[in-house]
Structure formats: structure tokens, C-alpha cells
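Note that this complex is displayed minus one protein chain, with the remaining chains in position.
Moving on, here comes subunit A:
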Amino acid sequence: MTLLHDLTGAPAGTTTRALCLRLSAIGAVLAASAGTFAYAGGWLSPGVLTPARLVDRFEQVNGPHPGFRRNHAKGLCVSGSFAADGTGARLSKASLFAPGRVTPVEGRVALAGGQPYAADAETTVRSLALRFRLPDGEEWRTGMNNIPVFPVRTPEAFYEQLLAARPDSATGKPDPERLAAFFAAHPESAKAAALIKVRTITSGFADSTYWGLNAFRFVAADGRATPVRWAVVPDKEPAPETTAQAARTDRNFLFDDLATQLRQRPLRWHLIATLGRPDDPVADATLPWPSDRESVDLGTLTLTGAEPEASGNCRDVNFDPLVLPDGIAPSNDPLLSARSAAYARSFTRRAGEEKSPSAVAATPARGADL
């Protein structure tokens, strides 16, 4: 009997050699289990881009802004409803497309970028995020931008682009060499940037078209799936920005205008689905679909009110683009799962942080001159 026998409670008949062998076997099983866990958790591959590293990069280029979204940080909450036309019902079994169905909607308009106190500028990308509340706890959440294609194809390219486009502290502009190197490495982004640059910039949030950009699949009651991209298109005739507008110094003029317009009357958009053909790219948001694709008007989105971000309303919602009702399914666009993961990380970080008031107030200090 050895001390080892005593400690392990091995029967006296076990030889010390056998005991050591068996103990090593147990150790090996435990080490292999721990190793598998570490491998699955990515600890053995420190070079791989993870959701946490992607969100770190937003924080790195924008500086710390605790409590705010790591992207699209400056925003205003909106609310209204969606009235279905019934035309979507043949494409998707999601109950919100049933003829005559009216679904309550909450949303958020925002400016892209991680600076919650940046001054409004015409060229900054505008966004509209929506949360449709269906019966029985189902929801549809979507985030859309006023650009016709997305600047990058993959999350890895987004990660590189964030650093390449970071404004230099001396000039306030991105380093042209770094930017050129990024575009050289990502020709798809160079093409997308050209399309984004020539887009018509309208006078405000109210007359902007917002594109979902990523492809999804509408799944009908009979199981048929159709590739789709959607957009909300304003009822209001888009007005190009005026020189008077361009000269405005009010830091929140885009948000203030929208809040003022919504106090006067509801604003309407049409939810338009563009139907893809089998060969259309679904996994590359930098590529537009051919302009002759069939599009379907699914119904009318009416926004009736605006409220500043505060506890409980749109501020504390994660507009995860993969919160989908039965009848809408993701495509294999790599941006979709990456967005879901990065938004969850951003949401988790900001949820636990001290909140500061949004730059955008409830009622604009002065009535915006419309």
C-alpha cells in the first residue's frame, strides 16, 4: 500500500504501476475534455475575428461612449404601424402579410457611425430600424440604410474598412493611402463605394428610401422559398437637399425636422420586396440585383410619432436582423449571422453601462424651419 493507494482508495491488490497508468488515463480524458472546450471557445485560435474583436474595433475607432450603440449611435425612436396589402401572403406565410392585417411597429431612425454626439450631416448614412410585433410573441426586426448597396461583403472586410476609413486626428479625414490599400484589396468594395457615392441624397429622414441590403428568403405556406431584398420607399416626393439646408448649423437638424414633421402629420412608406431570380447574388450585399427584377408592394408603413431615446423604448432594443417571424428566413449572406453576433455583443455591453441622455431631444428647442 502506498500513499497513492490511500488517496485514491484503490484496492490493496492494485499494483502501483497499474494505478499510475489508470490515473494517467483519467487525466488524459479530463485534459482532452478541457481541450475540446477550449478549442470550441476559440481560445486556441487567437487570430480569428470574433464578435468581441469586431465590436472592439468600433470602440477603437470611435472612442468610448458608454451606454450607446457601438454603431448607429445617434438616434430617435419612432412608432406607428404596418398595414398589409395582402400581396405578400402568396410569398410568405408570416402573419403580418395577411390581407388587411395591421401590425404595430416601433422603430428607430439613426445616423451610421459610433459617435452619439456627432453633428448631423447630409452625407452621413441614415438608417431606419423597425420592430413589427406579431401575435403570439413573434417579431420581425430589420435595420435598413439609405444606401443602395453595402460597402463590404464580409465581416472581415468591415473590420479592415473601419480602421482604413478612420479619420486621421490631424486632418480629420481618412488617410488616403490606407483607404486606397483597402480598396485595392477589396475591389467589390470599390465598386460599391462608387454606387453609394452617386446616390441621390434627399432632404431628410422623411423622404429617404431605406434598403434592407441583405438578401433573405420569403417562405410561403406551401414551403416555396423566394429570395428577396426589401426596402421602404417614401410616399412623400423626395426633395433634394437645398442650399439653405446645406448651410444649416443646427447640430440635430435631420432629427429635429423629422420630429416636427411627425407632430404635424403621419409619414408613409411602402414596403417593397424585390424578388430575386435563382442566379442573383444572395451572399454579396455589395452587388445590386438587375433593375428589371419583379417587385411587390407588401403594404404601407405609417409612422405617427417620435420620442427621444429613453429607458424602455427603442434604446433598449437590439434590432437584430435575424429576429424573424416564421415565413421569413435568412439567406447565406455572411453579413447576416455576423450582424446578429455583433449586435448581441454591442447590446450586451451597452445594457450594463451607465446611460447618458441622447443628443436628440424630445421636442426640438426651436421649431425646425420647414
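Basically, contacts are C-beta pairs under 8 Å (C-beta built on N, C-alpha and C of every residue); 3 or more make two chains touch, one makes a residue touch a chain; residues count from 1.
Please note the rule applied: contacts and distances are computed from a predicted model.
Looking only at the UniProt record of the hidden chain, which name from "Cytochrome b561", "ABC-2 type transport system ATP-binding protein", "PadR family transcriptional regulator" or "Urease accessory protein" is the right one?
"Cytochrome b561"
Have a look at A:Ile26, A:Ala181 or A:Ala194 and name the one touching the chain we're not showing.
A:Ile26
Looking beyond the chains shown, say which of A:Ala10, A:Leu271 or A:Ala285 touches the absent one.
Once the missing chain is taken into account, the touching residue is A:Ala10.
One chain is left out of this view; which of A:Ala73, A:Ala206, A:Ala338 or A:Val360 touches it in the full complex?
A:Ala338
Write the list of subunit A residues that the hidden chain touches.
Touch set of subunit A with respect to the missing chain: 8-11, 14, 19, 22-23, 25-26, 29-30, 33-34, 36-37, 40-42, 48-52, 54, 136-139, 155, 311-312, 316-318, 320, 322-323, 325-326, 330, 334, 336-338, 340-342, 344, 347-348, 350-352.
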